[in-house]
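Omission of a single protein chain aside, the complex is shown with its protein chains in their original locations.
And now, chain A:
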C-alpha cells in the first residue's frame, strides 16, 4: 500500500509530506510526490489546450495526473480493446494516474443519483454507476490511485435526508469497492481513497469521517466542499473538526478548491492534495495569473505595465481588456514559461479578439506554469517557516481581486 510520511509539521499550520510506494501494476518508475501538491487537471486525459510537448516543459509537476470517469465512461469499448489502461492510451509516460469520479471544475447536475447508483455525465449524456460497474471501469482504466465511487449530490439547501443518504451510500460503495479490490489480483489492484460526504452538516460530516477512517483506505477525499455546495464560512468551520478525526499518516485531498487564498487556508487546516483546475478556469475567461507570493518574488516577477494604476491588480489580469492592445511587454517579465518568453500581452489580446485557438495555448501554458510554481513556493514556505508571511501577502492580493 501507498506510504505517506509527514516530513514536517509546521507550527503555523500545514505540513510537508511525501507520498511513495504508490501501487503500479507493472513497476515502471519510482515516483515520490511532495505535498502539499496539486494533481495535473486533464480533460479526456489531456491538459486543456496543451499538447504533450508543452506539458513536458512545465516545472514542478507533482507526478500524478488526474483523470475523470466522466470523460472516458462513453469510451469503454476503446479502453477494453486497448487493454493497457488509460495512462498508456493517453500518452502519459512520466506520471502516475489518479481516477476521480466527477470533474473538479464542473459539478454534475443535482438530483440524478438514485437509491443504488451515482450519475456521471459524459459529453454524450448520463451514465449510471454502482460499485460493480465502477470497479469494472477502473480495472480497464488501470489507475494507480482511485477515488471510491461516491454520492456528492449535496448542494447548498438540500434536505438533511439527502445528505444522510449520500453519506450512507458512499460508505456502502466504499466497502464494496474495498472488498472487490482486495479480491483482485495484485497487478489489477489500485490504491483506494475513501470519500467524506455530509454536505454542510457538521454531524453528518463527522459521521462520514469517522466511519471512513475505520476502513483500510490509502487516503481521504473531502468531497462537495466547492462553491455551489456550501457557504464559504461553513467550509472553513467544517474543515478543522473533520481533519481532527483523520489519521496523520494518510493524505487528504480537497478537490473543487483551487483559488490561491483558499489553497493556503486548506493547507493550514491539514489538506495535502488538490486538483489543478484553477488555471483552466482562469484561462477560459481570457485571464492570466499575475499574483506573487512574497515581497522578494513580487520584485522578481516585476509585473510590467505602462499604467501606474495597474500595480494594484489582484490575482489575475483580463487580457480581453482593450488597455492591453498596445502593451508589448510579457505578462510577467521574469516568468520562464513559454508564453512570457516568446509573447506579449498585446499579442494575447489580439488572439482573444480574433478568437484564435492560440490564445488558450499561451494563457494555459502561463497559468499552469504559474500555479505549479506557486505550489513549489508553498512547500518552500512551510520548509522555511514563512508560511504565515505568504498567507498575509496572498490575502492582500485576494482583497484586490474582483470576483
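Here, contacts are C-beta pairs under 8 Å (C-beta built on N, C-alpha and C of every residue); 3 or more make two chains touch, one makes a residue touch a chain; residues count from 1.
Simple rule for what comes next: contacts and distances are computed from a predicted model.
Chemist: For the chain not present in this complex, what protein name does its UniProt entry give, out of "GPI-anchor transamidase component GPAA1", "26S proteasome complex subunit SEM1", "Putative queuine tRNA-ribosyltransferase-like" or "FAD-dependent oxidoreductase domain-containing protein 2"?
Modeler: "Putative queuine tRNA-ribosyltransferase-like"
Chemist: Kindly state which of the options A:78, A:116 or A:341 is in contact with the chain not pictured.
Modeler: A:78
Chemist: In the complete complex, the non-displayed chain touches which residues of chain A?
Modeler: Spelled out for chain A, the touching residues are 43-53, 71-72, 75, 77-78, 81-82, 89-91, 123, 357, 360-361.
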